[in-house]
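Left out: one protein chain. Kept in place: all the others.
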Amino acid sequence: MTLTFGVIGAGRIGQLHISYLQTHKDVKIKWISDLNCDKMEEWIAQAGIENKTKDHRDIINDPEVDAIIICSPTDTHVDIIKEASAQGKHIFCEKPISMSLEEAEEAVEAVKKSNIKLQMGFNRRFDKNFKQLHSILSEGELGQIQTLRITSRDPEPPPIEYIKRSGGLFMDMTIHDFDMARYLMQSEIVEVYASGDALVNPEIAEYDDIDTALITLKFENGSIAMIENCRRSVYGYDQRIEILGDNGAIDVGNEQSSTLNYHRVDGIRRDSPPYFFLERYSDAYKVEMNDFIDAILNDTDVLCSIEDGYKAQQIALKCQESLKTNQPQKL
Amino acid sequence: MTLTFGVIGAGRIGQLHISYLQTHKDVKIKWISDLNCDKMEEWIAQAGIENKTKDHRDIINDPEVDAIIICSPTDTHVDIIKEASAQGKHIFCEKPISMSLEEAEEAVEAVKKSNIKLQMGFNRRFDKNFKQLHSILSEGELGQIQTLRITSRDPEPPPIEYIKRSGGLFMDMTIHDFDMARYLMQSEIVEVYASGDALVNPEIAEYDDIDTALITLKFENGSIAMIENCRRSVYGYDQRIEILGDNGAIDVGNEQSSTLNYHRVDGIRRDSPPYFFLERYSDAYKVEMNDFIDAILNDTDVLCSIEDGYKAQQIALKCQESLKTNQPQKL
Amino acid sequence: MTLTFGVIGAGRIGQLHISYLQTHKDVKIKWISDLNCDKMEEWIAQAGIENKTKDHRDIINDPEVDAIIICSPTDTHVDIIKEASAQGKHIFCEKPISMSLEEAEEAVEAVKKSNIKLQMGFNRRFDKNFKQLHSILSEGELGQIQTLRITSRDPEPPPIEYIKRSGGLFMDMTIHDFDMARYLMQSEIVEVYASGDALVNPEIAEYDDIDTALITLKFENGSIAMIENCRRSVYGYDQRIEILGDNGAIDVGNEQSSTLNYHRVDGIRRDSPPYFFLERYSDAYKVEMNDFIDAILNDTDVLCSIEDGYKAQQIALKCQESLKTNQPQKL
Partner (left out) sequence: MTLTFGVIGAGRIGQLHISYLQTHKDVKIKWISDLNCDKMEEWIAQAGIENKTKDHRDIINDPEVDAIIICSPTDTHVDIIKEASAQGKHIFCEKPISMSLEEAEEAVEAVKKSNIKLQMGFNRRFDKNFKQLHSILSEGELGQIQTLRITSRDPEPPPIEYIKRSGGLFMDMTIHDFDMARYLMQSEIVEVYASGDALVNPEIAEYDDIDTALITLKFENGSIAMIENCRRSVYGYDQRIEILGDNGAIDVGNEQSSTLNYHRVDGIRRDSPPYFFLERYSDAYKVEMNDFIDAILNDTDVLCSIEDGYKAQQIALKCQESLKTNQPQKL
């Protein structure tokens, strides 16, 4: 059976999803919608996509379309989700749902009332290493968990223009780590305490944002966790997790770019980890799309739902409050 | 421009190449030839290949065919190469060319007289790590080389039935290492000394073969090298290289299956390397096919030629002689 | 020149210092004082120490004594420091100075008025790896620091009897990490936020203590830090540090107990790190004693002073307050 897709938003991440969807035997991409689609004619032609539009409603209203991929700016997500779910289209939505919790709730409600699958784009859940860790934890091999630590550092800060519209570090970057923490711990976060500052680029502070953060999380099951974020690690994208339990600890290190070790007068060198998320999670992006397609075809649950998106967003907002007040915040 | 391919031999490795060729935008697989093709109807249909035959000449004589992939048994290689090169078909040929050096020479001559590209299936040259090592060595970063060491261990011995027809350890398994040694050292081997025995499975000795070997190589440039082979390493496929030069050493370790480290009462454990060649070299198989297609489309040199195949075969035969006589053998 | 020493408190750590001091060419141990010294006759004789007493004043009042080592219970430290400094004896004092900040201040004052050297027993400063990190940071190689992370996990919780008299996790265990944080960051801590619980042994909660903690530190220079403590890591003593700066990151891993790697069917195993502090810091204990002796002989500054002891204690107390109030605390 072939599923007909429409992709809304053809920026970097939209194009990434398209390039994989095109190789999938059960998928046909019929539509692309982007405000700049006039300037993308060549790319769209090369990609072999029949229809382009500036209005995503053309996609949502096409009865042939089975599913949409939302990669447009965050402030469009909720409306698209509401419209598409009303039309019975399955939805893959990049994070976050919205900057506003009230709006996000409306989206959650809309999806609940419909019969569609909605999968959030928390790509890291689909990384083979983190999946393996999740599976070990699900089986209880570590016993009770005492602490969880997530390190997530970008290789370099985005341009200030991006920062301005990003929703802030917690909503833009840490949101992945909030989701990962919930996914691994399999317990809800009940309190957060966030500290941080613009330690890499002071200009970021002018836009009321930070580039470095240490966040303490408390879970319903009593475990505690720490997330560290920084917008810059000059040695590449740093994505590590450590967990300590009754029966031992597991750490998930960075992927290695090569298996070479250089033994020189000045020491032993190996290559830095993959540069950024496109390199690090290239497989995970495929797996998440595959899982979404499987969920539609087999009518099974998605691995990360709109509720997961809502929770991560809620935690991000509580962290913003904690940072502002310098007080722990309960959820 | 689309190249039309025929694949001769649809066993495990033939099917591997087909599965990648099918995703290549410039390739159409028109033919498959296999003696058992009657039993493979379903697979061939699913693979979307139009024509099947038991006689590879149907492929070679089809004027529409641009290139063939030879994955049939070794004793068919030379005839196919001679016929196909006479018809101007480009050839990708799995190793070895032949069990006989005289026959291999005929194949080399046939290719020389033609205008075709022939690429040998020394897949390891296309592994990103070994390529990176090759490139560092080409740039002379290590200075003069003193020693090279290649470790190549299979996870488990093949069935005795396979051993019987394999041509022996040197021709079947070490041939990859002989090619790697030449590729990396960029100098010719001038002498070999081989020792070895059936230390894993004594039954292998009954067929005049061995399962464990240590081989010393001397190169024209004065460097010396060692290859270690074993048909069994219970912890998985072990593919490592070390090289020592004036300015330091480089070692190329095994790929890791995951980035998890388990810290337990009894020590720190990480996962074994990928199980065998299909897992370890899955990318290399794609890259070699890509390079072959590029060489045809752009009329450039292949990365490993029939002469490379001939050399590796010659060294394998000299090692057989060395093992039998317990004497070093000059090339 | 030979220095005459008296050791006050001959428990585990006292005996450790004695065993090293005995091999030092410039040291003679003349006295040992311990309330249980009657039961230790054999050990004292074997150690070749001339005089034993239950009253440490015998040592302090002996004009031949140049320096004392304080390894007695914490509640005796301040009095001994005051008495010994009044008598001009140099002092090596195990941490903490006291459970009370007021008392600790008195000790600091007493030392200030005297002309003696007082070195606190923060043994980790003398570990070669952490010293190397300190030296790299002192030279500014990393540029500005964004984050520091200290992991400090004991292999197993002490007996409840020990817990009761320990002063609590922060004063007993984390105090080393507070000192390490100040030593490495070379800036003062201005705020703390502590979270934690009795997640390993709930009985510990009955004595108003915790066994697992995550602590956020803010520094005068703007950097932020995290300390993780746990009273149990079944895979051995876990002592790691990570620091991120403008020019990269440095992580200091655990020492390895052996250099063996076992490659088996179920993965690759290496030995756990050294079991606990006596194994992990055996060299550091020698170096700290050596440095103390050198400071006396050459009249140079000690590497960690009573002020360092006071600061660490102050931070520990603020963390206790933070934990109790669930509020960040300023220093």
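For reference, chains read A, B and C in written order, and residue numbers begin at 1 within each chain.
Note that in this section a contact is a pair of C-beta atoms (placed from the backbone, for glycine too) under 8 Å apart; a residue touches a chain by one contact, two chains touch by 3 or more.
The structure presented is a predicted model; accordingly, all values stated were derived computationally and were not measured.
Asks: Which of these, B:146, B:166, B:290 or B:314, touches the one chain of the complex that we don't see?
Replies: B:146
Asks: Sort through A:129, A:259, A:272 or A:313 and give me the one touching the missing partner chain.
Replies: Result: among the candidates, A:272 touches the missing chain.
Asks: Tell me which of C:7, C:148 or C:249 is the one touching the absent chain.
Replies: Of the listed residues, the one touching the omitted chain is C:249.
Asks: By the contact definition given up top, give the residues of chain B that touch the hidden chain.
Replies: Where chain B meets the chain not shown: residues 144, 146-147, 149, 153, 193, 195-197, 199-200, 212, 214, 216, 218, 222-226, 228, 230, 232-235, 238, 244, 246-249, 326-328.
Asks: Extract the touching residues of chain A with respect to the undisplayed chain.
Replies: Answer for chain A: residues 233-235, 238, 262-272 touch the chain left out.
Asks: Which chain C residues would touch the chain omitted from the figure, given the whole complex?
Replies: 23, 128-129, 132-133, 136, 247-256, 258-265
Everything below uses one rule, namely that only the chains that are shown with their structure count from here on.
Asks: So chain A and chain C: same face meeting same face, with over half the numbers shared, or different?
Replies: Same; most numbers are used by both chain A and chain C.
Asks: Nearest chain to the global Cα centroid?
Replies: Closest to the centre of all protein C-alpha atoms: chain A.
Asks: Roughly how far is chain A from chain C, going centre to centre by Cα mean, in whole Å?
Replies: 43
Asks: For chain A, what residues touch not just one other chain but two or more?
Replies: 247-249
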